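All protein chains of the complex are present and in place, except for one that has been dropped.
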Amino acid sequence: MAPFVHRIRVRYNECDAQGAVFNANYLVYFDVTITELWRDAFGSYDIALQKYGLDLVVAEANCRYLAPARFDDEVDVALTIEKIGTTAVTERYDVTRSGEQIAEGRVRHVFVDLSDGAKRPIPDDVRATLARYS
Amino acid sequence: MAPFVHRIRVRYNECDAQGAVFNANYLVYFDVTITELWRDAFGSYDIALQKYGLDLVVAEANCRYLAPARFDDEVDVALTIEKIGTTAVTERYDVTRSGEQIAEGRVRHVFVDLSDGAKRPIPDDVRATLARYS
Amino acid sequence: MAPFVHRIRVRYNECDAQGAVFNANYLVYFDVTITELWRDAFGSYDIALQKYGLDLVVAEANCRYLAPARFDDEVDVALTIEKIGTTAVTERYDVTRSGEQIAEGRVRHVFVDLSDGAKRPIPDDVRATLARYS
Partner (left out) sequence: MAPFVHRIRVRYNECDAQGAVFNANYLVYFDVTITELWRDAFGSYDIALQKYGLDLVVAEANCRYLAPARFDDEVDVALTIEKIGTTAVTERYDVTRSGEQIAEGRVRHVFVDLSDGAKRPIPDDVRATLARYS
């Protein structure tokens, strides 16, 4: 089931005065895409994690920009689960437009307790489901 | 003490492909400015409202755009408390750049209970302090 | 053909610390929706206007907030062309979630010359096409 692909239409306000999507907005696209993966895998982010009293926080994010995306472009964000550790998962994101790769990124999410923010192991069923996207 | 003036430097990502500040970002500027007014008046937004168990929600916002602001411009946002009702306050915002007016807006904030979101009367000392900016 | 309805999924970063969509982001939703109307009516915003050397600028925007939208909600933005003047058009936006109205807004766009930003009359075919959404 890898990669999980989500298509995003570039919004006008996401472009800067150079006419290209501002660099920070790719991290927004990554977040939108993993939200859709949670929906695809579990029904929703909340359903997947709230029963365990868990939340996710971003520990690290990275993006390489290969070509600009522009207003009204449709871009495909392909998400692959690259690594599943004890308390963290790393995703790779490949962004293409009409088949041309325009950006590549990685995000590492850590599973934390909703109550105190402490790291918590990934529940087995979450781990098994995420593995299907690797 | 009216108007309360806060200076904001236009960020690159706030400008769109036309090279001008995107319309929605003026509402961000208004929010930043009233946050500074709360600081000026009470020390902070939290100090002013949390002791009463209150929060503020935006009920209505409006902006007229007279001239574009551009990257790296400094704009002055002048806030005047225009109306103090039982549970709501309306602010007027005049945005100038080097003395030229470039936008004008209004926001109506409603005081609500932190616990249930129900409308609550403005506490007397908050009312008295806000009146100094009218 | 009125209203023109576009469905938007609320993104995590669009919500503020109150857990609700930040007020300015409704203006983004309005912009996304009229972009889709241009696509529906003409193929795209660029196709509709660039052949005439025209661009659109926002002259005024307004929003009333009736109920909060939250992360992962799907909201429907219904756009109705309310007034078509000589050089400007006013749209009304009704935002609903599962049939409940949560916001209502208006935006006035002015047609300007791409080269110098001066107001320009709305071309007849653009006027006729927009009228179908009124």
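In order of appearance the chains are A, B and C, and numbering begins at 1 in each one.
One rule holds in what follows: a contact is a pair of C-beta atoms (placed from the backbone, for glycine too) under 8 Å apart; a residue touches a chain by one contact, two chains touch by 3 or more.
Quantities reported herein were computed from a predicted structural model and do not represent experimental measurements.
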Residue among A:2, A:61 or A:88 that touches the chain left out of view: A:61
Residue among B:31, B:60 or B:76 touching the omitted chain: B:31
Subunit B, residues in touch with the chain not shown (by the definition above): 9, 11-13, 28, 31-32, 35, 39, 44-46, 72
Subunit C residues that touch the omitted chain in the full complex: 12-13, 15-17, 19, 22, 24-25, 70-71
Footprint left on subunit A by the chain that the document does not show: 18, 20, 23-25, 27-28, 31, 55, 57-65, 68
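Everything below uses one rule, namely that only the chains that are shown with their structure count from here on.
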Centrality ranking, top chain (CA atoms only): C
Approximate Å spacing (C-alpha centroids) for the pair subunit A, subunit C: 28
Length of the line joining the C-alpha centres of subunit A and subunit B, rounded to whole Å: 33
Shared interface positions of subunit B, touching two or more other chains: 24-25
